[in-house]
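Removed: one protein chain of the complex. Kept in place: all other protein chains.
Order of writing sets the chain letters: A and B. Residues in each chain are counted from 1.
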Amino acid sequence: MTNPQHIGGIRGFFARLGGIDRRWIFLAMGLSIAIPILLKLRFPEYPGPMAKATFDAVEKVPEGSTVLLSFDYDPASAAELQPMASALVHHCASRKLKIVFMALWPLGKQQADRTIDTVLKPFHPEYREGIDYAQLGFQAGNEGVIKVMATNLPKQYPNDADGKAIGDIPLLKDTKDLGAFKLVASISAGYPGAKEWVQYGNGAMPDAFEVVSGSTGVQVGQLLPYYPKQMEGLLVAVKGAAEYEMLVEAKYPAADPEVIGQGRVRMGPQLVAHLLMIALIVLGNIAMIAGRPRGGAR
Amino acid sequence: MLQRTIPIAILCLSGAIMVGAYFISSAQSWGETVTTWFNILAAVAFVLGAGNLIAMNLEKISSQRPGWGYAAITLVSFAFMLVVGLLKLGAVPNDKHPDIHLAGSYDTPASPFGWMYEYVMSPLTATMFALLAFYVASAAFRAFRAKNTESILLLGTAFIVLLAQTAAGMFLTGWIPEDSAFAFLRLDKIKAGIIEHVQTAGMRAIMIGIALGIAAMSLRLILGIDRSYLSKN
Partner (left out) sequence: MNESMTNGNDEKPATRRRSSFLWFSLALLGISLCVLRVAVASQDGAAASAEAARTLWQSIGIWVAAFMTLGIFSFLYKDNPFYKVCESVLIGVSAAYWMVSAFWSTLVPQLFAKLSPTLVKSYAMPSLTPSETPGLDFALALVPLALGGMLLWRLAPKGQWISVWPIAMVIGVTAGLRLISAVESDFLAQISATMRPLIALETTTDAAGVATRSFDFWGTVGGFVGVIGVLSVLSYFLFSIEHKGVVGKSARLGIWFLMITFGGAFGLTVMGRITLLAQRFEFLFKDWLGIG
């Protein structure tokens, strides 16, 4: 490769651009996200088929039925998944569904607690713990937890997260297995998560309940083959969250947009950052071409 | 015998019980019991991991290797979190049993353990992963090169998805009516087609391949053909 310092003109400029200190790129990326946040840039979202399918899956569950929400993520993915979780809980509660929270990730329990405190309690004060909702918390064992729950839920969860015996919780006292739920929703950041719910939950009881999932952009590729046969709905990354929020807000507008609107807030910086990414890729390729010797071998 | 035969027997038996529990309904409770043991062992693995962390860092401190001060910080933060968590120090008392200290809730933000989670662990974990946004940008600039058909396909798809995932997609092609013959040129439609048909097909083929690999590997383990797990000992 030709030394970029020896190339003049615009070609030389682009050739030298290839060797730019990466911290300038970091700065550009930082600004592309910080400025839209400070300017509160927001754009309209248009719900796609997968978000609509997720919304419809919750809508189809008869009022008063019990749904299981599995919080299979941690703070590292909360930026993408918490908006989905908040909207999903608000949607379920608006439809008067009984909600059972659990977690396959140790830190998922904290995320579920946060959702109860920020969504369920303030927006649905009529929801009573133990009667309308229950928090089972985290259990170690990954797919093993689902496997036991599929056939014997009290064996896996003899008590809820607060140590209360499952037989003393009105919502769960007659629950024998996963068949008690009409819908299982896994907010999933990886292993164990939505994939395991399809494999060990839906696989064990294919006709008992529907599975829906909200997943990170990184993991969602693994879940695409399950949609729509084994997974009724799938929220794809923060865009999926924003689209789902739109659908929920349109029908159940009581919620605080600051809480059921985080996904749309985070879509603002996406536009600028995505354009920057495209520009960086294009510039990187121009720099590569400019740095090549004229008419020479690559 | 103790080091080879019994582990192989344990593996074959536990694997066979899990497979048997799927096909024979009367063996289902066996499967549940063995899976519960597995889950308890998964919890013990967390203890093992923590023990390993202590051993590694103590060794680093005692041999005064470069950076041993950081090992000390790791141990101090570990010990603090462990003590406040296991002893439930400052836990919120249980409503019905306030006299039983260990029945209290230790992970609410009002307790030291919950506070550490909320204000130390959570921001650290989230920021650590947020750093990747910067490195993805840097890698895109330096490594994404349109050199041949394959890389052009990859780049082209990435551009379409990047644009269509944001308002740029609607800005550029949203003016094409959805019910027109040219609706397929809309970026959101192209992206949906890529994700729902092409990407799904690709991932499905990968999944089928992995499933065959897992099934073969599981059978080799359960039948005692693969014994690589014994090799380190």
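Quick note on the criterion: a contact is a pair of C-beta atoms (placed from the backbone, for glycine too) under 8 Å apart; a residue touches a chain by one contact, two chains touch by 3 or more.
Being a predicted model, the structure only gives us computed values, none of them experimental.
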| item | value |
| --- | --- |
| From A:G19, A:P44, A:P158 or A:P293, residue that would touch the chain that is not displayed | A:P158 |
| Chain A, residues in touch with the chain not shown (by the definition above) | 23, 26, 29-30, 33-34, 37-38, 40, 76-80, 106-107, 109, 137-141, 143-144, 147, 158-159, 161, 163-165, 167-168, 198-200, 202-203, 216-218, 220-221, 225-226, 229-230, 236-239, 265-266, 269-270, 273-274, 277 |
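Simple rule for what comes next: only the chains that are shown with their structure count from here on.
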| item | value |
| --- | --- |
| Centre distance in Å when chain A and chain B are each reduced to the mean of their C-alpha atoms | 14 |
| Residues of chain B defined as touching chain A within the complex | 28-29, 31-32, 35-36, 38-40, 42-43, 45-46, 94, 103, 105, 107-108, 114, 117, 121-123, 125-126, 128-130, 133-134, 136-138, 140-146, 155, 158-159, 162-163, 165-168, 170, 188, 192, 195-196, 199-200, 203-204, 207 |
| Interface residues, chain A side, partner chain B - complex | 18, 20, 22, 25-26, 28-30, 33, 43-44, 46, 48-49, 74-79, 106-107, 109-110, 113, 139-142, 144-145, 147-148, 151-152, 155-156, 162-163, 221-222, 224-225, 227, 236-237, 239, 267, 270-271, 273-278, 280-281, 283-285, 288 |
